[in-house]
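For reference, the structure I am asking about is given below.
A single protein chain has been omitted; all remaining protein chains appear in their positions.
Now for chain A:
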Amino acid sequence: MSCSMAGEEDFVLEEKRFKQYCEEFIKRSQQIGDGWEWRTSKDLGDGYLSKTHYQVRNRKIPPDLKEKNHDNCEQMLCTHVEESLDDSQAAGVCATEVIHYEYHVLYSSSYRVPVLYFRACFLDGRPLTLDEIWKSVHACYQACLLEGPWDTITQQEHPILGQPFFVLHPCRTNEFISSVLSSSRKHDRHINYITLWLSTVGPVVGLNLPMSYAKLAPEQDTNDDSVESRGEHGLRIA
């Protein structure tokens, strides 16, 4: 990742601004039915973005040991709950696993960035290990996103719930966010920090943002009531 150019201010995300971006993000999520909501903690009034979803996995069990291609034995197909299970289950026995995923976005006041917490478990409550979660990330993401602006995924205590979660480290978040945001401001385009950040880091851990988060300029969207610069026909990520 390139360093900030001289004269480019480093964008600092204040907590209030984080909450505003989250509010905007949730509005958009509600419009497209993406399932994000805001959770407020009762004691201190801070909060976080939250999304849960279920994933159905078909694990193929070979009918007999004479399987020529050994790769098929451990094949795992990920499908969304809405999609129908495909024909691959016709050959051999299929074990269906349902996995419950939880994603939380919290604000780190120490680093002034959002942080992604996540965990997954089977329906019987058994949690997935980091390895098992990693295997469910689409193969192409595994390769190219390993180049991304983050360090590692570790297990940590959730700062509000006090339970073990996996966390994507915020180390170089500000680098890549700053450069995109400052260029967008130069062109008077509004970009939602959360949408930008989540669409970049989410896929690493199996969290995808539908393309609907990106929408056309306000002239084409009569439902939009946020302040926009007129005459800009560029793509606006709300």
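Criterion: a residue touches a chain if its C-beta (ideal position, glycine included) is under 8 Å from a C-beta of that chain, and two chains touch if they have at least 3 such contacts; residues count from 1.
Here is the rule we use: contacts and distances are computed from a predicted model.
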What is the protein name, per UniProt, of the chain that does not appear here: "AP complex subunit beta", "Autophagy protein 5", "Isocitrate dehydrogenase [NAD] subunit, mitochondrial" or "AP complex subunit sigma"? "Autophagy protein 5"
Taking the full complex into account, find the residue in A:30, A:156, A:183 or A:208 that is in contact with the omitted chain. A:156
Touching residues of chain A against the unshown chain: what are they? 41, 43-44, 109-111, 126-127, 154-157, 159-164
